[in-house]
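Here it is: the structure, laid out below.
What you see is the complex with one protein chain gone and the rest in place.
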Amino acid sequence: MAHVRVAIVSEPLDITAEIERVSAGRGDIGAIVTFTGLCRDEDGRLEALELEHYPGMAENEVKRIAEQAAGRWEISDVSILHRHGKVRPGEIIVLVVTASKHRHAAFESAEFIMDFLKTHAPFWKKEHTAAGAVAWVAAKQADDEAEERWNNSD
Amino acid sequence: MAHVRVAIVSEPLDITAEIERVSAGRGDIGAIVTFTGLCRDEDGRLEALELEHYPGMAENEVKRIAEQAAGRWEISDVSILHRHGKVRPGEIIVLVVTASKHRHAAFESAEFIMDFLKTHAPFWKKEHTAAGAVAWVAAKQADDEAEERWNNSD
Amino acid sequence: MKLVYFAWVRERIGMAEETVDPPRSVETVADLLGWLRTRGDSYDIALGESGAIRVALDHDHADHDASIAGIREVALFPPMTGG
Partner (left out) sequence: MKLVYFAWVRERIGMAEETVDPPRSVETVADLLGWLRTRGDSYDIALGESGAIRVALDHDHADHDASIAGIREVALFPPMTGG
């Protein structure tokens, strides 16, 4: 069974530390895929994103997604780290790391995890613009469709 | 057009430095995907991989693959770094970084690049075992098939 | 039964959580949403586009036709935008 690590944190995420944690002293990993989701500045309009989450459920749901990926692909390690609270442009919102002997398992499991995080993890983004406006980010139809495709057998 | 960076080097590769190079001071990147291909120890049997390459052609071919990816997906940055010479277990053989506003472009372009590197980049791996044996690594049929699928329209 | 609200559902209702004791006729999530909307304008505005309301029962995603029998915590929120 894969090593699964999940964390919902309010501090900045460190990709280097997470890769190091997964790969240090290991001779059995051939492929590591990382996905880093960053806060964009929207052409300078955005001052910050505020990430609300559902404590308790968020951890459970993210862990469930990690375990689903580990059950579906031959991966030795999976880490999912997600910020909550205020995030500034250029900072990391979400970090996914998957490791495997084989590259396709590492790629596909990371993409699966991102598609399910978007549609299943109880987080909500609110935009704070430099001009002082505040608005909830709307969910994207494209994210539902991205998740849907994993329900087909492949 | 995307920022393309390609390097064929004999020194250890640094994933952190490359992510930093791509993302530092940028507010327009929403997604970064990295692929790290590591030298496995084959249950302790492997002492080192020796990577032979075709100087001149290797740089050209890797650059061509990066540019193909940049032409096919909406990516703002693509880096491909590849080792040559002796590589020890746990060290990085190849590092691919793609950045985009959108996650699917970043994932797919990185996977495309890896599939084409395996079949088109003029590198050859030789195994040196701890017991002193030496053998060329055979190409995998699976790699040809992985490359083939990108020729279908999608 | 504890109700918890998130994002614009929370803002429109004007609170993050409350404890309620719905009548026996409220058996499903859909029943609960209908009953809540009778409790005031803020609820009606928050839950009016009921197709946009997502639900979790004791931390598990659920559909609007799910039974709420025995559930301790019902969460109501908009479509998620994490990741």
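Per-chain residue numbering starts at 1, and chain names A, B and C are given in the order in which the chains are listed.
Quick note on the criterion: a contact is a pair of C-beta atoms (placed from the backbone, for glycine too) under 8 Å apart; a residue touches a chain by one contact, two chains touch by 3 or more.
No experiment lies behind these values; they were computed from the predicted model shown.
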Using the touch definition from the header, name the shown chains in contact with the chain that isn't displayed. B
Where the complex has a chain not shown, which of B:73, B:107 or B:123 is the residue touching it? B:123
Of B:12, B:56 or B:71, which one is in contact with the hidden chain? B:56
Which of these touches the unseen chain: B:1, B:24 or B:138? B:138
If the hidden chain were put back, which residues of subunit B would touch it? 37, 51-54, 56-57, 60-61, 82, 93-94, 114, 117-126, 136-139
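Criterion: only the chains that are shown with their structure count from here on.
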Taking mean C-alpha coords per chain and comparing to the overall C-alpha mean, nearest is chain A
Rounded Å distance between subunit A and subunit B, as computed from the means of their C-alpha atoms: 23
Can you work out the whole-Å distance between the CA centroids of subunit B and subunit C? 48
